[in-house]
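First the structure, then my questions, so here it is.
Here the complex is missing a single protein chain, while all its other protein chains stay put.
Here is chain A:
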Amino acid sequence: MVIDLDNLIVRFKEKDPTAFDQLHGMYAENICGVINTIVRDPERAQELCQDVFVKIWHNAESYDSSKGRFFTWILNIARNTAIDEVRSKSHKNQKKNLHVDFFVGILEGQDNMDSKTDTIGLKKLLQNLKAKCTQIIELLYFKGYTQKEVSEELAIPIGTVKTRNRSCIGQIRENLKL
């Protein structure tokens, strides 16, 4: 990528609208994707995606690069927004009631769908990944579970979560190279 991300983020923090537009171009699809895995409603996911970027703009100065990646920051905002939405729809819903098998659901749906040409398909990314791998990734990155919560949910020792996650991400990185 030719874009100097650090410089872009500095300009964004100074409320430079062009920098904001560029960051939106870079991350909007990802953010919509994260929200969609939680709310499981593509249209609503797109609306919430807008909410997230409005929040990002208004909180621009609060981002601190020493405390994490920019993507991690907006990922966190997107997750919280989507989880709030799901909870407000059904008060009984707790984090653990969020559907864990969603990747699988999307995977089945995409078999009948023309994937966008510039997007690497989910099926390709997840090939050779065990079910435990997709679950751990989904919980940690998309649902905002802590290591402890993941160990309870998947009934694996807490020390295993970190290393298994690394090997699962490693598999996806391999798949990306294909």
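Observations on the model:
What we mean here is this: a contact is a pair of C-beta atoms (placed from the backbone, for glycine too) under 8 Å apart; a residue touches a chain by one contact, two chains touch by 3 or more; residues count from 1.
We adopt the following convention: contacts and distances are computed from a predicted model.
One subunit of the complex is not drawn; among "3-hydroxyacyl-[acyl-carrier-protein] dehydratase FabZ", "Anti-sigma factor", "Serine kinase" or "NADH-quinone oxidoreductase subunit K", its UniProt record names it "Anti-sigma factor".
Contact with the omitted chain, checked across A:36, A:81 or A:135, is made by A:36. The chain that is not drawn here is touched, among residues A:89, A:132 or A:173, by A:173. Taking the complete complex into account, residues 21, 24-25, 27-34, 36-37, 42-43, 45-46, 49-50, 53-54, 57-58, 65-69, 71-73, 75-76, 103, 106, 115-116, 119-122, 125, 137, 140-142, 144, 146-147, 162-163, 165-166, 169, 172-173, 176 of chain A touch the chain not shown.
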